[in-house]
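Heads up, the thing below is written out as structure tokens.
Here the complex is missing one protein chain, while the rest keep their positions.
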Amino acid sequence: MAYPTLAALIMATFLPFAAFLLIMIFTRMKPGLSARLSIGSVAVSFVCSVVLLAQNWAAPGPVEYSTQFLASSGLNVQVGFLADQLGLLMLTIVAAICLLVQIYSLGYMAGDPGFSRYYAFMSLFAWAMLSLSVSRSLLQIYVFWELVGLSSYLLIGFWYEKFSASQAGKKAFVMTRAGDVAFFLGIFVVLLNAGNLGVLELNGPTATRMPHEVLTLSALLIFGGIVGKSAQFPLMTWLPDAMEGPTPVSALLHSATMVAAGVFLFARLFPFFSLSPEAMGVFLAIGTISMLLASTMAMVSRDIKRVWAYSTISQLGLMIMGLAAGGYFAGVFHLTTHAGFKALLFLCSGVFIHHFGTNDFYELGRSGSRGLKIPTISIVIAAAALSGVPPLSGYFSKESIMSALAGLSNPMWLLAGLLGVFLTAYYSFRVMFVMFFPKSVEQESGHAHAPDHAGYRAMTGPLVFLATVTVLLGFFEAPIKNFLAGMLVIDLHAPETNWSHIAALVLSIAGLALAWFEFGRRGAEQVGFVEKIPPLYRLFAERWYLDHIYGLFVDRVIDRGISWLCWQNDNKVIDGAIDELAGGTVEGGRISAFLQTVMIQYRLLAIFAVLVFLAFYFFFEKI
Amino acid sequence: MHMEPANFPYLSAILGTTVAGLIAIMLIPAEKKELIRRVSATFSGITLVISLLLFFAYDRSMGGFQFVEDYSWIPSLGIRYINGVDGFSLPNLLLTGIVFFTGVLTMWEMETRVKEFYALYFLLVTGVFGLFMSLDLFFIFVWYDVSLFPMYLLIAVWGTTRKEYGAMKLTLYLLAGSALILPAVIFLYFKSGLGTFGFVPLMQSGMSGTIAPWEQKFAFILLFLGFGILAGVWPFHTWSPVGHAAAPHAVSMVHAGVLMKIGSFGVLRVAIMLCPVGWSYWAPLMAVLAAIGIIYGAFAGLRQTDLKYVIGYSSVSHMGVVGLGLSTMTVEGLNGAVFQMFAHGIMTALLFSSIGYIYDRTHTKMVPELGGLSRVMPVASTFFIVAALASMGLPGLANFWGELVVFIAAFRTYPPLGVIAVLALVVTALFMLRVVQRTFYGPVDEKFSKLQDVSFFLGVPRMILAAVLVIVGLYPSILFDVIHTASAPFINGLPK
Amino acid sequence: MNWMIAAPEIFYFAAAMWFLMLSFFSKPDPRREHLSSLLLASLGVLVCLASVGAQGYLFIQAFTADIYSQVFKILLSLGLFLIIALCGNLPDIGERRIQDFYFLLFTCTLAMMLLVSAGHLLSIFVSLEVSSYSLYILVALRRNQDFGLEAGIKYFLVGTFASGVMLFGMALLYSSSGATYLSDMARLLPEMIGQPAVVIGLVLTLGGFFFKLAVFPFHFWAPDAYQGASNQVAAYIATVSKVAAVAVIARVVAHAGQESTYLVHVLVILSVASMTVGNLAAIAQKDLKRLLAFSTIAHSGYILIGILAMNPAGWTGTIFYALALLAMKFTAFLVVIELAPEGQNLQIDDLAGLHRRSPLLALALMVSLFSLAGIPPTIGFTGKFLVFVAAIERGYIALVIIAMINVVISLYYYLLAIRAAYLLEPAVELPALTPSMPIKLLAGISTGLIVAAGFFPYPFIRIAQAAAQVLLVGR
Partner (left out) sequence: MIVPLSHALILSAILFGLGVFCAVSRRNLIMMVLGIEIMLNSASIAFVAAALRWQNLEGQTFVLFILAVAATEVSVGLAIIVYAFRRTGSFDPGNYNLLK
């Protein structure tokens, strides 16, 4: 199965890149063709990935293709494909969501002046993300990691004429870059100590040869990249701003796939990371903090996309908690289900936003959003899945994370996780209730009926598909578990503790109930309890002031601090010294020239004086 | 060192073409501007073709110096006209060919004193080509100066911001560097006792220790400072932003793209390869200066509002990467450094070329006065953005590989400096993105809304440069294969 | 006695007499005088070329003809020819005095030829004085007499002061060693070089030649003389007279100064002082000729580097440098003379717009100035390179670094002049310059020579090496 598999992998990953080049160079002026190219290529990728997944469903171990790269630079880096279960699963998820979102975008982006550009960037992203999924070495992962960041930057700032959009793109790039630098350094540490960057080698015996401290250090550094890309604490603030991009972009990049790349990397290097319990402890803590902070932010936001963005952060935090707790399957499974329902949430929201032209869900509710039947039903399903309501997919994956947390000796983590479950249910149904049970409906009839045109159909088709997946995916827990179990020798079966299941279920219902009480029931004033405590509200709404701190840091320390110092040093000290030297020389020239114009007798005297000096020099020279 | 004689004098053909172009331009009456442009494009195109041929004709399995031409020149001093290329000079020759040709096309719309401009430009490039291919220290010095002094007029006549100040500063600064080089070169000539300025015999006597350690240390620091000034080594970098900002576009391209490479190439070819002992003695200093340059250039660039100043400071930072690579004394370091020279050359050339287009249209290169250009001239903006991304070290574009390899080498040799250098990536990203945002994004200014996007013809030079960035970015081995043939034997042959 | 070895001298003597006779018996006719002088000068070049192989002595060895002197005679005759070629239009010399002018030029050249052949202190002294007196008068001849007379007086005072010093030095040298022939000195002096009277006498003797070459501190006349003299005379002083000075200094130092570290130190001090003072003062100049005067002072400093190395490479470099100086100073003055048809003094700002008025002259100016600055590939660079090689061979690397720094300083003012020619636009539109065909040719050839000899210096180095053989005495 060697060559067909390799060919399928190459097709799956590189076709979108070809589409990107073709669109950029040839079809910028032909939007229809661009879209067809892009969708066609990603469809082929999807088919290839499904075929690969099916082929390898029962395969005993990972399949690896590698070739020497950069050999002549003095580094020994192997690049190629690593088609193991995790990679293929991710490949399929990414290809599927990419395909759906691109189809959806046909409707959403219709008529945009940058339509071709949009599809070009989407293809670029698809290429990078698909390749990332099946990369065989850390360096290769880093390369595509950065390219994913680039496409994210380009897509967030897609509507570049909007200041906030370009600002958000820049912020996203720089903040993830900060994390990536840590990742980059981590790669160096690994390379210099293990001498190898292959994922399988690192997960295998190579890592055990590294000194423990170095291993912990490199794990922490690599985790820095995860923090940046998955918007974890403290680099979390770029993700809400990234919602400035078109909604399909948010659905694809900033919820379902790209931000999940961080978690994916964690899963990729799970055996490596788990060699360092200290590092795992740090990861657990960061995941927990991120999850809780983001949840609190989501509780007070009025922008529907931002709520989902916060929830993404929090869910990613939850995945990292699960992984860090040793629940490999739990994290990956939640990643899978989350991709489905989060994409669904965004795509549904996108329909509303596109239709009503606002991001404020209070506004949406007032405008009569429940008139759009398919999106309404889909978004409720997705929100329920997010909240962990059985029997939707989110329920199953959350349960497995809870059981992983329950397996830890310290119950604090489980409690935090449960608190997260409660908050999630609360904020997601806050949105639902506000949207669909508004206090007043302004234009009941105007927009209520669903439009019926090709664009709308292109948008709703993916919704239906994703909703189906969300409903059904949970029942595939066992097969997926078995599938993933094929690749790892470590214990995937965390001890089952039933009470955590029940507690999670109860808490999610409680959150839902609280949301109903405050927002849903007839006559509710639709003001959350947090909003009644102004300081807390402000803290949450200002995102725990993280952005202020960063803003101050960049402004005071970097811009007006170091940068100012460097610039002043250049101007005043270095150039000052040089100009002073030059000026001094010219001044010396003036003096020298003046001395040449003195009366002739003084000149004769000078000659004589020099001669006398030279004569004396003869006697003193020997001393 | 293996020396493979040439069956066809490719190298002299390159020099001959530029000189012939120079003479042809001088003979055309100044009024026939279009003809002058065409002649310039033709001759520069020929050099590009020859350098491409050369690049692919070079036998990578054999390595060493190839296409060697050797003629007696001044026998009484042991000066010979020796040309030859190895893995270090080959990428630089190609770089020069590319930047030379695209520079001619970039200046196509310039109307003032066309004849003189192209004549001086050809003279400048002749020097650059000569320096990269010469294997005789006398000629290296001659070409070094030939490539510098036309800069004065090129900047002072056709430049923009503070042009006379910039031109004077740059010329004096750089020639001050040559004031250190010449004595050191002659010093080595005598200390080797060989009575030759030939590079290869001198290198062997440096390797074998015929040139005593203290002599190597002394000569090395002179040569390093002398060439380093041109390479923008901190703290001798301040001519670079001023000079870039003042120079006309094609000259900025050649200057940042190629001339700064002459500096780093000189450090490598003359200082390092002739004085290996001096190298190992001064390497820590080199590394520290380079690391400071990397981070300092990035921070200083953050505050700039003139597009060319931004690029000037980013050049300081990037050339710091080259310096860091050269200071590691490893195969990887040298590989990465030479690769980075090439990548940075193409990247800055593209940046300056794009800025040139923007400036020609908007008549400003101040960031606050620009904005929203992406709407008006999407293609021109794309070129700039591609180059900006490359300068941020984005994978898939050429610079990444150079930086990666250098950083790894640095991380191995000087871990703290390696960390500092890597951290600068964030700052570079910050200031490049700021510039991109403020220049190309945001609402369109009313006065720019009527501007034309870059036409196909004017887009050609930028397309070439962008394509090179992408090709090398996707297939870096095309360069590394070549560079490695020079770096590995050199490092392995170092005295222990 | 073979009088043929003095053929150049005899020829120039006859030519000088011809003009003397003319001034007695004929009405001045500038055109005729110019053509006849041009003819004589070109014949003189031929005579010098023909007698290049002459070897021998005259006047009990006070006159020595060897390859060294003959090479320098060729340079001198060539210089005279070139200067006379620029004398087609002599607005600053009164028509009445035109015959005297040529008479003095030929006399001066004759004296310099004697100087480069002189082998005895007395013949050196006499020929030096004769050439100086001719020049004093030539300087004072200028029609603008406020300038000419003042320059003449200053030149004269410094000159005679220097010859007084020289004479005193010669007296010391003679009284302590008894040697008056250079060949005797080469034999006697190495043993007694430690004696103060000998070596101080030697330095004082050199002072007279330093005056010719405008070495610090004997340079004080140069700026005023250049500025005050007419353009052609300034050109003559800057080219021909410098060549002669180089020749005699090199010969005397080679014969008398070997083995003296003190002398080397003195030369180092004077060399550094010359180039520094010259280059610094040149920065502040507005008058082009005055600037060139200071640049000459700086160049004398560079030449001293070659002389003080006192090795074969040094002599070769020095001789080559003399040739280079002739070529580049001539080219620069050619532009000055062509730009000042009224014979007026040229300010740097007057160069404005030159690149449009006459691209050829602008190019010639640029090349000559870059050559003066020592930028390759020009003859000025090669000259510097040769002397620097010689100095570093002796280990004077610090001196070379100082010299290179001076080169950078000098570049500043050369660039200012080039900037004026290429960058500035004149306040009032000036007409295009159309130099006559011979002048164009001359400018083209000299510019080409500067570049070609910079790039292919070997033939000239061979000549210099051959001449330098003569100086390898006492080793």
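Lettered A, B and C in written order, each chain numbered from 1.
Throughout what follows, contacts are C-beta pairs under 8 Å (C-beta built on N, C-alpha and C of every residue); 3 or more make two chains touch, one makes a residue touch a chain.
Here the structure is a predicted model, which means the values were calculated and not measured.
*Asks:* Give the labels of the shown chains that the missing chain contacts, considering the complete complex.
*Replies:* Counting the whole assembly, the omitted chain is in touch with A, C.
*Asks:* Of C:Tyr136, C:Phe209, C:Tyr236 or C:Tyr302, which sits in contact with the chain we cannot see?
*Replies:* For the chain that is not drawn, the touching residue is C:Tyr136.
*Asks:* Among C:Ala7, C:Leu20, C:Ile67 or C:Val126, single out the residue that touches the unshown chain.
*Replies:* Touches the omitted chain: C:Val126.
*Asks:* Looking at C:Tyr68, C:Phe161 or C:Phe333, which residue reaches the missing chain?
*Replies:* C:Phe161
*Asks:* Among C:Gln61, C:Asn89, C:Thr180 or C:Gln347, choose the residue that contacts the chain missing from this document, as touch is defined above.
*Replies:* Checking each option in C:Gln61, C:Asn89, C:Thr180 or C:Gln347, the one touching the absent chain turns out to be C:Thr180.
*Asks:* Across the whole complex, list the residues on chain A that are touched by the chain not included here.
*Replies:* Per the touch rule, chain A residues meeting the hidden chain are 597, 599-601, 604-605, 608.
*Asks:* Considering the whole complex rather than only what is displayed, give the residues of chain C touching the chain that is not shown.
*Replies:* Counting over the whole complex, chain C touches the hidden chain at residues 121-122, 125-126, 129, 133, 136-137, 140, 145-147, 149-154, 156-157, 160-161, 163-165, 167-168, 170-172, 174-175, 178, 180, 197, 223-224, 227-228, 290.
In the analysis below, only the chains that are shown with their structure count from here on.
*Asks:* From the mean C-alpha coordinate of chain A to that of chain B, what's the distance rounded to whole Å?
*Replies:* One centre to the other, that is 37 Å.
*Asks:* Could you work out how far the Cα centre of chain B sits from that of chain C, in whole Å?
*Replies:* Using C-alpha averages as centres, the distance is 42 Å.
*Asks:* Suppose each chain is reduced to the average of its Cα coordinates; what separation in Å results between chain A and chain C?
*Replies:* The separation of the two C-alpha centroids amounts to 77 Å.
*Asks:* Among the residues of chain B, pick out those that touch two or more other chains and give their numbers.
*Replies:* 172, in rising order.
*Asks:* Residues of chain B touching chain C in their complex?
*Replies:* Spelled out, the residues of chain B in touch with chain C are 30, 73-77, 113, 116, 138, 141-142, 145-146, 149, 152-153, 156-157, 164, 168, 171-172, 175-176, 178-180, 182-183, 186-187, 189-190.
*Asks:* Across the complex, what residues on chain A touch chain C?
*Replies:* It is residues 585-586, 588-597, 600, 603-604, 606-607, 609-611, 614-615, 617-619, 621 of chain A that touch chain C.
*Asks:* If we count contacts the way the header does, which residues on chain C are in touch with chain A in the complex?
*Replies:* Residues in contact with chain A: 153-154, 157-158, 161-162, 165, 196, 199-200, 203-204, 207, 216-218, 220, 223, 261-262, 265-266, 269, 277, 279-285, 294, 409, 412.
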